[in-house]
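The complex appears here minus one protein chain, its other protein chains still in place.
And now, chain A:
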Amino acid sequence: MECVFGLVGDGFALVVADTSAVHSILVHKSNEDKIMVLDSHKLLGASGESGDRAQFTEYVQKNVALYQFRNGIPLTTAAAANFTRGELATALRKNPYSVNILLAGYDKETGPSLYYIDYIASLHKVEKGAFGYGSYFSLSMMDRHYHSGMTVEEAIDLVDKCIMEIRLRLVVAPPNFVIKIVDKDGAREYAWRESVKDTSAPA
């Protein structure tokens, strides 16, 4: 029931992910961060098998860092996306990773961009994308309300509409979501949307 979706706005890109770590019928935690900050201006939102998710995204992050040290300049978003897809493709017919990825980034020359990379190594550059059962609702919502060049406020409004729709219509809807943004000032957490706070045990 993992939900990851994202969209590109005017000079920024947003990635939203649910924050529940689930194993069969048990919810391990509801504040799991599934959107990795790949480098100063890239976000990697991932959903799928939790072991593969952590392993693969960390591997991509370290390779992106290595590129930067070797070459003195960071990878472009497109290059990072193609590298990620290439790794998934190489592993596909041996030891496939079960991870779906939305890679968002901001490049000085080309502005914000969003890449849809699924677990069988398809790569698409998109304006809006979504994975999981939640995609049935968030994608439809975005199809209805999205237009290119949205402001941050408009985009967050759309994100909230998507989250509300998921909460309303998905049978086992995740309670909490995290929203991260990337723009010319870098990649950072924007907000959380929590309907269930993690409570500590009574003393």
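The rule is short, and it goes like this: contacts are C-beta pairs under 8 Å (C-beta built on N, C-alpha and C of every residue); 3 or more make two chains touch, one makes a residue touch a chain; residues count from 1.
Keep this in mind: contacts and distances are computed from a predicted model.
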Query - Omitted chain, identified by the protein name its UniProt record gives, among "Actin-related protein 2/3 complex subunit", "Small ribosomal subunit protein mS26", "Proteasome subunit alpha type" or "AP complex subunit sigma" - result: "Proteasome subunit alpha type"
Requested in this report: Please pick, from A:N31, A:N63, A:N82 or A:S98, the residue that touches the omitted chain in the full complex.
Outcome: A:N63
Report summary line: Logged for chain A, residues touching the omitted partner chain are 58-59, 62-63, 65-66, 69-70, 72
